[in-house]
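Take this structure, written in structure tokens, and hold onto it; I'll ask about it next.
Note that one protein chain of the assembly has been removed; the remaining protein chains are unaltered in position.
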Amino acid sequence: MSDPTDNGRDDTGRFVKRAAESVHKLNTPSEEGIHPLSQILFGWTHTKGIGNIIFWVLLALSAIMLSIDFFFPRQDYLKFANYAGFYGIWGFVCFSFAVIMGWPLGHLLRRDENYYGDASGPPYGVDPDAPMADEATAPHHSSEGDA
Amino acid sequence: MIEALMNAAPAWALTHAAPLLVMVPLFLAPLLALMPSGRIAWLMAVITTGISFCFALILLGLVQTSPIGVVSYEVGRWPVPLGIELRVDALNAMILLVVTTIGLLATVFSWPTVVAEINKDKRALFYSAFLVCFAGLNGVAITGDAFNLFVFLEISSISTYVLVALGAGRDRRALPAAFNYLIMGTIGASFYIIGIGFLYAATGTLNMHDIATRLPELAGHRSVQAGFAFILVGLGLKAAMWPLHQWLPNAYSYSPSFVTMFLSATATKVALYALIRFLFTIFRPDYAFEISAFSAVLMPLGLAAMVVCSFQAVFQNDVRRILAYSSVAQVGYMILGVSIGTTAGLSAGLFHLLNHAMMKGALFMAVAGVVLTYQGTTIRDFAGLGRSAPWTMTAFAIAALSLIGVPLTAGFQSKLQLGFALFDQGMWWAVALVVFSSFLAVIYMGRVLEAVFFQPPANPRKARKEAPILMLVPLWILALANIYFGIAADLPLGLARDAAAAAFGVEAFR
Partner (left out) sequence: MPTMLASLNPGWVLIIAGIASLFIRVRVVRQVVTIAAPLMALLLLVFATQNTDLATADMMGLKLVLYKVDSLNFIFSLAFLIAAVLNGIYALHSDDRIQDGAALFYAGAAVAATLAGDLMTLFVFWELTAISSVFLILRAQTREAYFAAMRYLGVQVLSGVLLLAGIAYVLKSRGNLSLEAFTDLSDPGVLFIFIAFGIKAAFPLLHNWLQDAYPKATVVGSVVLSVYTTKLAVYALARMFPGQEHLIWIGATMTVFPVFFAVIENDLRRVLSYSINNQVGFMVCGVGVGTPLALNGVAAHAFADIFFKGLLMMSMGAVLYRTGTVKASQLGGLHRSMPWTTVFCIIGAMSISAFPLFSAFVTKSMIISEVATAGYAVIFLMLMFASAGVLEHSGIKIPYYAFFGHDSGIRVKEAPFNMLLAMGIAAGLSIFLGLPALVPGFGHEWLYNLLPYREEAMGYSHHHLFSFSHILTQFQLLVLAIFAFVLLKRIHAYPPEKRGVILDSDWTYRKLGYGLVVWAGTVWGKAGPAMSAAFFRVTGRAYNWIEAAFSPRGELARGGVLNGAMAIWTAALLGIVLLLSFMAVS
């Protein structure tokens, strides 16, 4: 430790350098702006027919989840929660209800973006390089920054 | 500080403190008019107000050490019911202290603004008029004679009309404002003197203490009730009680900055003092007609002032007018406290009177600083001043927060006391209105503060320019007092409580 050999240092140096290079490569977006890491982590989402696969996998998973209930009865405080499949079905129903209600509520409550007459551009603190959102170019209420 | 002063003062100063407090400025005033230079007049005015301030402190000390809590002085050694008596108790000792303190600070601070706003040849006369006004206000506060009070009220008022009219150098609208004020003020004074006439007819005396002792025998006497009504309305007008306040906004907006600052912190306060003196010491809050006046006139008017004038302030664009309307609203708080009719209520009202003198004094001083350096009083003119005049504007912000009633400021303490007094009577709805009015204060002061600290300057060439140091020092004294008395409220609260007890009668003192 107190006396590293040349060889060892070289090895370490090369290893560190290689590691740094690969980290750098992993974090340098390609020319189209695609981050390499995203290919590794989320590349699978670009697979053809992924929608179908996810749908069927979830369908199967749901069926399994519900069927387990028939083999393991529960002892909850609330009696109705003990019926087989209660949690799953309640979750499904609630989720669907909340989403479906989005249609009428959207018609009822959605108004033009400048309904209150005070719409304006992106807030202070946004990256100066940010791509301009298409029409959010209303006069930016700016003042000389304090900083 | 008071003890040290009393030990150091010669014997004649102690015995004659009461008349000297008024006479020194009154007799120096004509002398000042003859001064060749405004600067000398200013220096003399500073010295004079300083002397009066010392006498006010001495009087406070005398009252506090006196076994009966009253210092009485017979002018010209005429025995009391016939001659004029100067009678100081904890109530007017407090008022005198307010008037002289503000007078001293205002005079020190005044020179730069007077140079900027008053013609060179009129400066000495200006200070002369100011001293007359100052003496008149002190006279109103110190006298124990009802007619003498009228005389001093007129002395102060007439000089005030002159002072307001001198604002014409900056804004011609000062002239109609002064004239309007003159008419209104005269109506008020006339009502007052008519009321005194009625009382004199009924009691045969003009000494306040004497009137008070004779009144209980005269229960149900029509002329006593008529006198009461005239005095209430006359003094209410002088104190800018809503809706008799309409002289005030113009008078405050167009008069010279220094005059505005001085008047806002003292003139209405002194009139309110006179009203309290009549309501509590001469008439008693347990007289049937006074009870009905409290509940059917003063309280609704106080509440209306709080709400209506706060609303009016919200819609003003001139900072001085905002502050003027806010002053009327604040008088509403004081009237509300008075109209509760209890010691707690009265002491809350008086406490607010003290604190309001501090915060309005500071606010108008800061505005005067802006008028001096940037020549403008609209909110637009204030935009961005937080950067170009941070010291002035920080003091302004402190006083504004105090006006709103933010905790740790003096304004908060007095609203708290007012709330306690109202809760005692179970009037939580009135507390709700007080809260609502504070909420309006957030809006109207918030508008100014927002412009000051968050908007870019309307004129970007505005240089970094503070008010002169001569103005900053008194300004910051008042601003820091707002914070100091917001944390350690014992001193002003004690003064107000003593004063309230004294107003209710010497027996309750201590």
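Going in written order, the chains are labelled A and B, and every chain counts its residues from 1.
Here is the rule we go by: contacts are C-beta pairs under 8 Å (C-beta built on N, C-alpha and C of every residue); 3 or more make two chains touch, one makes a residue touch a chain.
Because the structure is predicted, anything quoted here is derived from the model rather than measured.
Of the options B:Leu34, B:Ala201 or B:Leu408, the residue whose C-beta touches the omitted chain is B:Leu408. Panel shows chain B; residues 176, 179-180, 183-184, 186-188, 190-191, 219-220, 222, 225-226, 228-230, 232-233, 236-237, 243-244, 246-247, 288-289, 291-293, 296-297, 406-408, 416, 419-420, 423-424, 428, 431-432, 435, 438-439, 442-443, 446, 450, 454, 487, 489-490, 493 of it touch the chain omitted from the view. Take chain A: the residues that touch the chain left off the picture are 27, 29, 32-35, 37-38, 41-42, 45, 51, 54-55, 58-59, 61-62, 65-66, 68-69, 72, 74, 76-78, 80-81, 85, 87-92, 94-103, 105-106, 109-113, 115-116, 118-127, 129-134, 136, 140-143, 145-147.
Heads up, the rule we're going with is that only the chains that are shown with their structure count from here on.
Taking the mean of the C-alpha atoms as each chain's centre, chain A and chain B sit 65 Å apart.
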